[in-house]
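So that we are looking at the same thing, I have put the structure below in structure tokens.
The other protein chains are all here in position, but one chain of the complex has been omitted.
Chain nomenclature is as follows: A, B and C, assigned in order of appearance, with residue numbering initiated at 1 for each chain independently.
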Amino acid sequence: MIIVTRIGVTDEEVDQIRERVEGAGLRTHISRGETHTIIGCIGEEERLQRVPLLTLPGVESVHPVMKPFKLASREFSAGPSRVAVGDTEVGGDEITVIAGPCSVEGDEMLRATARAVAAAGARGLRGGAFKPRTSPYAFNGMGSRGLEILARARAESGLPIVTEVMDTRHVEEVAGHADVLQIGARNMQNFALLTEVGRLHRPVLLKRGMSSTIRDLLLAAEYVMKQGNMNVILCERGIRTFETATRNTFDLAAIPVLKRETHLPVVADPSHAGGRRDLVAPLSFAAIAAGADGLIVEVHPAPDEALSDGDQSLDFAEFSDFMERLRPFATAVGRRLAESVEEDPAVEEPRQMVMTSATESP
Amino acid sequence: MIIVTRIGVTDEEVDQIRERVEGAGLRTHISRGETHTIIGCIGEEERLQRVPLLTLPGVESVHPVMKPFKLASREFSAGPSRVAVGDTEVGGDEITVIAGPCSVEGDEMLRATARAVAAAGARGLRGGAFKPRTSPYAFNGMGSRGLEILARARAESGLPIVTEVMDTRHVEEVAGHADVLQIGARNMQNFALLTEVGRLHRPVLLKRGMSSTIRDLLLAAEYVMKQGNMNVILCERGIRTFETATRNTFDLAAIPVLKRETHLPVVADPSHAGGRRDLVAPLSFAAIAAGADGLIVEVHPAPDEALSDGDQSLDFAEFSDFMERLRPFATAVGRRLAESVEEDPAVEEPRQMVMTSATESP
Amino acid sequence: MIIVTRIGVTDEEVDQIRERVEGAGLRTHISRGETHTIIGCIGEEERLQRVPLLTLPGVESVHPVMKPFKLASREFSAGPSRVAVGDTEVGGDEITVIAGPCSVEGDEMLRATARAVAAAGARGLRGGAFKPRTSPYAFNGMGSRGLEILARARAESGLPIVTEVMDTRHVEEVAGHADVLQIGARNMQNFALLTEVGRLHRPVLLKRGMSSTIRDLLLAAEYVMKQGNMNVILCERGIRTFETATRNTFDLAAIPVLKRETHLPVVADPSHAGGRRDLVAPLSFAAIAAGADGLIVEVHPAPDEALSDGDQSLDFAEFSDFMERLRPFATAVGRRLAESVEEDPAVEEPRQMVMTSATESP
Partner (left out) sequence: MIIVTRIGVTDEEVDQIRERVEGAGLRTHISRGETHTIIGCIGEEERLQRVPLLTLPGVESVHPVMKPFKLASREFSAGPSRVAVGDTEVGGDEITVIAGPCSVEGDEMLRATARAVAAAGARGLRGGAFKPRTSPYAFNGMGSRGLEILARARAESGLPIVTEVMDTRHVEEVAGHADVLQIGARNMQNFALLTEVGRLHRPVLLKRGMSSTIRDLLLAAEYVMKQGNMNVILCERGIRTFETATRNTFDLAAIPVLKRETHLPVVADPSHAGGRRDLVAPLSFAAIAAGADGLIVEVHPAPDEALSDGDQSLDFAEFSDFMERLRPFATAVGRRLAESVEEDPAVEEPRQMVMTSATESP
């Protein structure tokens, strides 16, 4: 911590400041300039959190020196961390694409989506069972039944499941069905929830809050890591600004800044950032070009019929086309994308869908 | 909902849009202009939430007509609602000042604070037992023990207690000790928590999230009210903007806008909005001048020793002086402030404090 | 300037940094902590503007110590400055209210407004001759003819004139008719224009840009003052944020922060901040409560007929009522408002209006 004093600070004031800092267990190093005196504080900076330096007499400004996050920093772990999710590692050479509907709406739609996105090269299946909605009158997910549907889709497709947990009381249940626990933007500073998912070893996909700085995001990751869970994947999904032409403002530069500051992998969510189907491709291409390790994309069998976020979801053909167009950007950054499967799975599957549906109904 | 079509929309596109709207159970009313066709949708607007109108072919823009909140609206209840808290009613003729430390740090400090703020005219005691902190390394409150200390301070001072609840698992316990459950800014869209406090009848002090619009705040109140708990007090505490000279940007205009849009009482938190002791008074005076029903102010026996938020806390003498200076502003808006008690309670109390402390120790 | 180095900085890197700083003519003071080395730079900080410290090897962060503004600072002039405008001094004991239409629309409407606002206690007349408009298709003012109308209204009413100048080529002409030159929010960083108005001694009303920090505003004032013109009045008029319920977000806290940082007087513009007639009173009361030295308020004889900003303009009766309601707030801050004139000037004036109008027509 560096303390800068006001012009005209008295010796008594400097002494008082020094005593407060030393009283908190740090050493001080005083440097007198022509107009300002600078007090360097040497030692554990957190101890000064309890000293109201800013309003001590004679203080003009206070400058933290230490980064507030430790486990998430490049100083703690230099190399890029890789988080194993299913058969892939987020943060490795491969660009990881996770795809699926905003909400789980039923068994068939989810399994059809799983097959389609897997065939196109996705390596994870997203789908919300518990949905945070701004309005209490909106569809808020199928809850526990949605989790079971996700588990069945995993069993059939082999894709690992990414789904949101919103309540500390549900962490155990969600962890019983999901491969990756998603913390949504609105819960990025739900510290009880962060602590709870930190007690597991299940990977956590941590979305940036819409008014969170990059530093806040890293401190939220630190909450999880401090409990022992190092498997954190960060997600840029847009911040809230004055611009209303897009649902959020996609903070593209956060991707390279995060890659510089932390060893954790970083993915982008182009669907929520832009809020429109036609923006998914350009935002995704840009995210990969800027160094993102992966993407999480909303895909729905019939976006026009989706119970939520239909405006920003791709259908199967659009997603498949999108993945092909994404490929050269992965190559341009020296990485690769999982291959798409040659045979069209759509030909065989419909019958299976009907059967499943019949099984499920009674 | 009003749908505006693109220039050059075809009749087929208009028909498709109309079919989608009518398929959701609404009626349509089509009005053809020189360049644009306007489709008015008559009926329950929420049903259209599931129709991705924005990306239907031919659609240029979509304009909701209905306010998304109902129970919180002036249409639902015209008059100002009053929320009973202890002996006072927030939203009534009296300006309600709630004061106390950021965190409960011990029994004596809290009881001394309770006496001091009550003597100066405060009608509620705030104090955090569970504290949301951006860094996992910061002091995060005394937890359950803090709640017990709050309960004792209430018993002695008669002041109702306002304290934060951060976790759905703690709602019952906190409600067992507190008169008002505070939902902090970071949890304003923790929908599980909103739902849980909505199941009680205990008043809820709902702080505006730092990137929440006024509409978002009213929808968060709606979550609580939809469960049956109408006792919601809204709190403006600053939003996040590009300006860094203050901790947050106090959105003063939110106060009169909220008073126009909702019947719920509105208070302001000048301590968190400004983040500095010297801003508490001007922001408070302004809030009352603009129509706020009350204030929630951080007061600490020795701000320089506070475990959190010392920079923005007033000491007892400052708070007492602040209350006297506040009085003419209450008068100017045709309201009043609780009287300060003439005799100085500090004269008698020290012995009691020591005794209490002794009683507590074993 | 304080330079903080990265963990693991080498001695060579520290030497290079020191050399660059000393090469710019400053002295250095090095303090080695456990993990970081801190390099204090003593001397004229501006000289370091040309050294790209942030990207020198080994540098982690750079912290300016000196305030970048000088003439505007409390260090340069401790007491509150007063700017003489007509018979009053902005920044003195009296709250200065400046009122008038958004745009000058004609001779009669302006003179009627001047009489009405003067009678209610206004001490200045505002009115735009050159209007900045977001759209090139909107009414952009009467130009030079508007200036002449303003001059006649001054002659008749005795009120000093406040009007905007938008173009360096018009500064001389506007200064020939106006008592106060207004620099609008969109031109707050039009440095050529700031320099030009700085060459006069005419008071300047400098509106805060909608994305300008308080520091930016003070630097803009510094541009004017550096040319020799110390008569700068600062104006808070709202900033741009994510909130759309109001035209801008009125940054109330900027008022006390500015009063702490600078000796210059500070006024508020509640009309542009809120964008709605019903917000003018609460925002004004709040601004005065928070310490503003004055207000600039839009008033129009018939707001429903106004060529611009009708939504946020008061009519004469509303303004007169507003001024009476404002009075107790002025008293509450220990200041006063100019008296309203007892006799109703509206009774006598209409005939005069007609005559004037007749004179003007040919």
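Side notes on the structure shown:
FYI, a contact is a pair of C-beta atoms (placed from the backbone, for glycine too) under 8 Å apart; a residue touches a chain by one contact, two chains touch by 3 or more.
These numbers were taken from a predicted model, which means no experiment stands behind them.
Touching the chain that is not shown, out of C:35, C:81 or C:168: C:168 (per the contact rule at the top).
Among the residues C:83, C:174 or C:219, only C:219 touches the chain that is left out of the figure. Taking the complete complex into account, A:328 is the one of A:8, A:228 or A:328 that touches the chain left out.
Check C:6, C:277 or C:327 against the missing chain and you find that the one touching it is C:277. Chain C residues in contact with the hidden partner, per the touch definition given at the top, are 20, 46, 49-56, 68-69, 132-140, 166-169, 186-187, 189-193, 195, 209-211, 216, 219, 222-223, 226, 239-240, 276-278, 303-311, 313.
Mapped onto chain B, the interface with the missing chain covers residues 2, 4, 7-8, 29, 31, 33-36, 38, 40, 42-43, 61, 63, 65-66, 75, 240-242, 244. Against the chain not displayed here, chain A makes contact via residues 211, 213-215, 239, 241-246, 249-257, 260, 273-274, 278-279, 282-283, 285-291, 328-329, 331-333.
Convention: only the chains that are shown with their structure count from here on.
Same-residue interface: chain B and chain C share over half of the residue numbers found at their contact.
Chain A and chain C have CA centres that are 41 Å apart. Mean C-alpha positions place chain A and chain B at a centre distance of 28 Å. The set of chain A residues touching two or more other chains comprises 240.
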